[in-house]
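Here the complex is missing a single protein chain, while all its other protein chains stay put.
By letter and in written order, the chains are A and B; residue numbering begins at 1 in each of them.
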Amino acid sequence: MMAYIARRLFYAIPILIGVNLITFVLFFMVNSPDDMARAQLGAKQTTPAMIETWKAERGYDKPLFFNNEAPGLVKFSDTLFVEESLKLFVFDFGRSDSGRDIGADILERMWPSLQIALPTFAIGLITTITLALLIVLFRGTALDTSAMVIAVMIMSISGLFYIIAGQVLFSKILNWVPISGYEPGWAGVKFVILPVLIGVFAGLGAGTRWYRSIFLEEINRDYVRTARAKGLSEIKVLFKHVLPNGMLPILTGVVVVIPSLFMGSLIMESFFGIPGLGSYTIDAINAQDFAIVKAMVFFGAVLYIIGLILTDISYTIFDPRVRLS
Amino acid sequence: MMWVWLWTDIMIWLLVVSLGLWGWTISRSPQVKAQWIAIFRSKIAMTSAIVLLMYVSIALLDSLHFRLALPDQPVGEKVQYQGQTLSVLDWVFDEIRGKVERTYSAPFALKEHSSSIIKTDDGQIKQIALDLTHAGSHLAAAEDRNQDILLKSLWAIFVAWVLSKLFISLHIYWRARVAKISWRQQAGLVLKGKTELPWRTAYLTFSIGLIVLAWLYHLGHYYHVLGTDKVGGDVLYQSFKSVRTGVLIGVLTTLVMLPLALILGISAGLFRGWIDDVIQYLYTTLNSIPGILLIAAAVLVMQTMIMNNPDWFETATERADIRLLVLVLILGLTSWTGLCRLLRAETLKISQVEYVTAARAFGVSRFKIIGRHILPNVMHIVLIAVVLDFSALVLAEAVLSYVGVGVDPTMHSWGNMINQARLEMAREPMVWWSLLSAFIFMFILVLAANLFSDRVQRVLDPKNN
Partner (left out) sequence: MLFEGARFVLLGAATLGLVACSDQWNTPYTNEQVASNTLFSAFSAPPKHLDPVRSYSSNEWAINAQILEPPLQYHYLKRPYTLEPLTLSKMPEVRYLNQQGEPVLATDADLAYSEVVLNIKPGIQYQPHPAFVKDEQGALRYAALSAKDLSGLKSPFDLKDQSSRELVAADYAYAIKRMAVRQNHSPILDSMNEHIVGLAEFSEQISEQRTQADSDAFFDLRPHEIEGIKVVNDYELRIRLHGVYPQFMYWLSMNFFAPVPWEVMQFYAQPGLVDLNISFDTFPVGTGPYRLVENNPNRRMRLQKHPNYQPQYYPNDSLAENMPSSLLADAGKRLPMIDEVVYTLEKENVPYWNKFLQGYYDASGVSADSFDQAVQVSVNGELDLTGEMKTKDIQMRSSVQPTIFYLAFNMLDEVVGGYDEKAQKLRQAISIAVNYEEFISIFMNERGLAAQGPIPPGIFGHVDGEAGVNPYVHDWHEGEARRKSLETARQLLAEAGYPEGRNQQTGRPLQLNYDAVATGPDDRSRMDWMRKQFEQLGIELMIRSTDYNRFQDKVRKGDAQIFFWGWNADYPDPENFLFLLYGPNSSVATNGAGINSSNYANPEFDRLFEQIRTMENTPERMAKLQQMIDIARQDAPWIWGLHPRSLSLYHSWYKNVWPNSLANNTIKYLAIDAEQRAQKQAQWNQPIVWPLWLTAAIILWLIIWARRVYRQRQQQRVITGDNAS
């Protein structure tokens, strides 16, 4: 097991290098370091002298991939790309273009993101599975059909509408929850309710349909028929046989996203003023703060790879037939 | 008049032509034809398909662009053209498009949404909502409005009804000829719902669609049916113009994504070895970058390129079009990975099947194997992916516009409409019509696409059989 994980982590290195390469190429095509300097210095009057100092301070005066002036192999190593990538691999994210420590910011902003993403994920998973089970229980009835129609309708509405409508209805008209804001810990529950509710609701359609099809597949198998023939009640059949066996395909789809929950939700966080990583990312894109975007891309890639590994591990736990080799 | 072919126009028409060719090919394969008939046997699928077809026709109408010559030019010299590029849809909406008010007005309103200060002739200052310049200008008195709307609606409905009956009769005639029965017999079958495909539902949908369109269009000439926006532009016209953007993003992205996914997916599964490794590396790497960041970065790159080379484009429309094209390309480049993985797995499975290994042993060339055994057997996966992606892409456009990396801000799109409406919702009194229009237009399209894809999936996916 440990050897397997170690090998997977080793494989991750070329992927992460590739990820870095892509971000570098893209971003330096957009922005010359001069642009970044100007954006960050941002004052009314920016003089060339100020720009040069700023660039030298951040090492942006070095060439991107190839240093013609350096001798031998240093031609490749004394470049912006190699220097910055190496730092990333030891999770030293450095300072943002505006001068704040990115590592400290990420650590701090992770928790607000989780505070929204985790409940949304957990409650969403439980409700969708419960609903899917219910629908399977009533398969073939009007309830099934109408639930599926509603599910498709929920899927067909852009998430932006849910947020706009939710804010107007629950915060402005009914005065139930604060319209936006954040507070850590239990004091923050009132801020979290609405975004979580909207997040769960928006995912209800797709989730229910997917789980329903998984359960339906299971319910038509022979062992379920046998169980039923033995006289087990329908509910017992569902919980004892269908649900555990359906868990496997659900796991494959679900485990991979768990680490990415840290990344937060872009739209949700900026609408509700949650100081998480999602809004951090969006701000960085808008401000074209390369240092942050680079760090977030790297962070996201790492989380994704962890997710893949976790998926494989969870297979071995839930399906004894699978062995990691 | 000079025809202008924008890049996206060329792409969409090419797609239409190739779809036509593909349709012709599959019509000769009885097995595939049977599958398609099975899809359309569902009433919901039929209705959705017709709705989708209507959207696509609007998008196609909006994809025929031209520039008009300037009036009264000296004869014999080189003709000068207007800088503005128009489409056939613009031409259809010519009158509605020209009816620009000063600022906001509600649907069917005769007065502006907000009040202004005016000086009357006798020097008094008053605060009133000004009359709209165009909407309802044909009315003698404001009280006649409701009656006028009713009469005009009835007229529009009647005309559309007659028209739809005409088209339906023609279609029935054609079906009757194919089936070698009389028109009357065929009509009877339709009425009773006894035809193989649910034509009765199809006709009904078609009639309703035509009536709604005709009603909007006819009344649009006299009122702002969906109101006006901040600078007085007609929201109905904007909503229709946005159809092209939505449909094109949904459709063209697949055009970009498909070849990539097909070629890479199948070669990875078939050739294995280092090719497989490279391709797997490629999609894992792309997949592991958070999608929105990749899209944002790429859009910004292209934006820079567009900014730095303003002389590439003769008109603003061309510039906006390039940006749409870029968005489509990028969405295509980021979304091929999922399908690629599915195709790889499926190819791996198929190439293990006995008759394929046998073919290989006999020295049949790999390309023949792909053409003969693999492609036909993965087509259902491709098709399901395409229809599923369509609705997701239409929705994604709105979100991307919100983040600021969507289509050009001067381009009509639902994303831009929603984005603007966010602020309008906070006005007092609320300006709700832009948001609602975008919502309804988008909802109908996405709902139809989802329902259709549902059916396609059910029929084609062997798991569901």
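To be clear about the criterion, contacts are C-beta pairs under 8 Å (C-beta built on N, C-alpha and C of every residue); 3 or more make two chains touch, one makes a residue touch a chain.
All values reported here derive from a predicted model rather than from experimental measurement.
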Hidden partner chain, touching residue among A:R109, A:H241 or A:K294: A:R109
Which residue of B:R41, B:K230 or B:R366 touches the chain not shown here: B:K230
Footprint left on subunit B by the chain that the document does not show: 70, 73-74, 77, 80, 82-84, 100, 102-103, 114-117, 125, 127, 229-231, 233, 303-304, 307, 310, 315-316, 319, 404, 408-410, 416, 419-420, 422-429
Residues of subunit A (touch criterion as defined above) contacting the omitted chain: 31, 35, 38-50, 53-54, 57, 98-101, 103-105, 108-109, 112, 134, 137-138, 141, 143, 167, 171-183, 187, 190-191, 229, 233-235, 270-273, 275, 279-280, 286, 288
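What we mean here is this: only the chains that are shown with their structure count from here on.
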Centroid distance [mean C-alpha coordinates] between subunit B and subunit A, Å: 29
Residues of subunit A touching subunit B in the complex: 14-15, 18-19, 22-23, 26-27, 29-31, 152-153, 155-161, 164, 168, 213, 217, 260, 263, 266-267, 281-282, 285-286, 288, 293, 296-297, 300-301, 304-305
Sites on subunit B touched by subunit A in the complex: 281, 284-290, 292-294, 296-298, 300-301, 303-304, 391, 395, 398-399, 402-405, 418, 421-422, 425, 435, 439, 442-443, 446-447, 450-451, 454, 463-464
